[in-house]
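What follows is a single structure, written as structure tokens, with notes after it.
Note that this complex is displayed minus one protein chain, with the remaining chains in position.
The block that comes next holds subunit A.
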Amino acid sequence: MENNYQLSRIHNYVHGLMSRDEMHALEREALEDPFLQDAIDGYKLQQGVDAKQLSILQQRLATRVQEQATNKNRRFYSWQRLAIGMAAGVMFMIVCTLILMRYLPQQRTATLTEVVVNESTYDYKITPNNNSSDAIPVDGWGKLYNQLSSNYSNSEEFQGTLYITFKIDNNQRAFNISVEGKDGVKYDELKDIIRNKIKWKGTQGAITLDVWEVGAYEEI
């Protein structure tokens, strides 16, 4: 408003439509306000105020201000898109870590099983020779089988058939144990099991023991 008033004053001044007092007042004002003085000089040079030009300018300013509003929206959307992208990236990383965390321990157990792989185990078949033997383990033949399976390492790595004979004393212990198998092998471990781990009934024993390798475990 003030602006329009000032503009019309300039217009009147430039076109000589002012009274002497008004002219003096504006001139005095302009002396204190170089901005106003410059503007008056400009309009004097242009020989008048062109309202059309000024309204075009106002319009250009309005368009420019509008522009930012739309730009702002555009920027807002792209910013939003960026945020979504970043969230997706973070989620992806989390999923990857979770998968890795699950996968890595599995691999570790897999390497642990490899330690066991080469160890071979043997299986046994116990056949009492009933013609020349009355020996029976106090806890049953199953006890002998279990002892062989769990405690006998078969350090001689023997496979084949063993003939075992022994006598039994009053304390239900075997003595005079002899094992026939491969020549020159003592079978001390096997004798120890028969003597110390098993209690026997009867007076003498004669057993045929078949030993064979079950093979290496691939996995536990």
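Definition applied: a contact is a pair of C-beta atoms (placed from the backbone, for glycine too) under 8 Å apart; a residue touches a chain by one contact, two chains touch by 3 or more; residues count from 1.
In this text, contacts and distances are computed from a predicted model.
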According to its UniProt record, what is the protein name of the omitted chain, chosen from "Carbohydrate ABC transporter permease", "Ring-hydroxylating dioxygenase subunit beta", "Sigma-70 family RNA polymerase sigma factor" or "DNA modification/repair radical SAM protein"? "Sigma-70 family RNA polymerase sigma factor"
The one residue from A:Q68, A:T97, A:N176 or A:N196 touching the chain left out of view is A:Q68
Which of these touches the unseen chain: A:L17, A:I56 or A:I99? A:I56
Interface with the unshown chain - residue positions in subunit A: 2-3, 6-7, 10, 16, 20-21, 23-24, 27-28, 31-32, 34-43, 45-46, 49-50, 53-54, 56-58, 60-62, 64-65, 67-69
